[in-house]
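One chain of protein is taken out of this complex; the other chains stay put.
So, chain A:
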C-alpha cells in the first residue's frame, strides 16, 4: 500500500456532509487534504443505510430472525438517518451547482409541502399557500383572513431592501415580526403557518426579537422563490437518499487530490509547544482484517472534525427525537403525494418545538415500489415519554409497517471556536427541516479555519480539468 504523505495542509475527521463540503472546497482551492473516517462507510450521521443495517442499528428484532427479508432486497433501501430536505433555491443547492457536484447526483422535486392546523379530531392538513393566489384558495383561513394573508404575501413578494416605498413604513432591521403581523392584522393560526411552515422557524423565539423581521421576511422569500423554481414544493431531494451528498463532495475532493481513508481510527493528536495542533497518528484497519492494520503519523497544521472525534470539547445543546417509519401507503390528506414535508407548528399541538414529518418513497429510489419512508422528528421537551411527544406526528402516518425509534439523540456544538489550537469542530445536524443551518456551519467553519469568507462562486471556473464532452 502507498505511503501516506509526511505532511498535509489539513486533516479532516468524519465524512458527514459538513466535513465533505469543506474537504471538497479546500481540495479544489489547492489544499492538500487527508480525510479519514472511523466507519466503513461515508456520511457519518448523515449517511443513508439499507434496511438490514437499520434493523441492526436499532436492534429492532429478535435474534435469529431476519425481518428485513420480507421487504425485498435490503440494498434497495437507502434510509436517511437525518431528516432534511434541500431548498431548491437554498445555499446547499448553490454550493452543489458552484462545485459541479450536480454531475454525480440527480435531484427530484418533493411533491408537496403541507401544514397542520388544529389537533386531534379537528386537525386540518392543507397545502402551505405560497403566494397570494393560493392564499385566497386555502382552506386554512376564513374569508376575511384570506384577504389579509394575501396582502401580507403580496407585500413580502414585492419587498425590496433597496426600495423604501416597498417597506410599508417599517424598518425590518429594527422591528419584530410580531409587530409586522400586527400591522397586517393576521390571526394566530396564520402567523403559525407563515412562521413555521414558510419561514421554517422551529420555535416561536423569532416572534418578539427586535430586528428579526428582516430575517423572517428573507426566509419567507427563500421559501417562495424555491417554490417558484419547480412548482410543486420548495424542496428537492437526491435520488438514492441524502447519503449521496457527502459522497458527491468526497468525490470532488478526491478528484482534486484529496486522500480518502475509511476504517481509520485516530490514535493520537500531536500538539506543538504553543498548544497548536502539529500532527496526527492513526490506524487503518478493515473490520475483516486480523492483523494490526496500517499505523501512520503525518504532520498537519489544522484539523477539521465532527463532534464525535472531540467529545470533551463539545457541549450538548439539545436532544432530538426521531422515529423512522416504513409505510405502504402515502400520508393521508396529501393528495397521494410520493413525497412530502408536513409541519405541525408547535402551538397547534401545545408544544414549544414543531413536529416535522419528511416522507420520501420509491420515486426517489430509496425503497422498493409501494413503500414510503416517513421520519417524524422534534426537539425533546421532557425527560421521559418521548413517544408521546412525537404522537401528533405519528398519528398523521396512519398504519405503520415498521417503526424505528431510539433514545433521544444528543445534539452537540463545540465549546470554542478552535483558533487557540487549530482544531475546528462542526456542529451536529440540528432539528431544522432543511440544510440552511448546515451551510451556515460550513461557512462559519471555513471562516474560522481559513481566516476568510468562503466564496463558492467561480469555483467551477477555477477548476483545471472537468468532464469534457
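Following the convention adopted for this analysis, a residue touches a chain if its C-beta (ideal position, glycine included) is under 8 Å from a C-beta of that chain, and two chains touch if they have at least 3 such contacts; residues count from 1.
In this text, contacts and distances are computed from a predicted model.
**Q** Which one, "Succinate dehydrogenase [ubiquinone] cytochrome b small subunit", "GTP-binding protein of the rab/ypt", "DNA 5'-3' helicase" or "Mediator of RNA polymerase II transcription subunit 27", is the UniProt name for the chain you do not see?
**A** "GTP-binding protein of the rab/ypt"
**Q** Have a look at A:12, A:81, A:132 or A:216 and name the one touching the chain we're not showing.
**A** Going through A:12, A:81, A:132 or A:216 one by one, A:132 is the residue touching the chain not shown.
**Q** Which residue, A:55, A:181 or A:260, contacts the hidden chain when the whole complex is considered?
**A** A:260
**Q** For the full complex, which residue in A:225, A:278, A:308 or A:362 touches the chain that was left out?
**A** Checking the options A:225, A:278, A:308 or A:362, the one contacting the hidden chain is A:225.
**Q** Taking the entire complex into account, which one of A:16, A:248, A:279 or A:393 touches the absent chain?
**A** Touching the chain that is not displayed is residue A:248.
**Q** Just the residue numbers, please: which parts of chain A touch the chain that's not shown?
**A** 1-2, 41-42, 75, 88-89, 93-94, 96-97, 100, 102-109, 111, 130-136, 150-151, 153-160, 168, 220-221, 224-225, 227-230, 232, 236, 240, 244, 247-248, 250-252, 254-257, 259-264, 284, 286, 338, 363, 463-469
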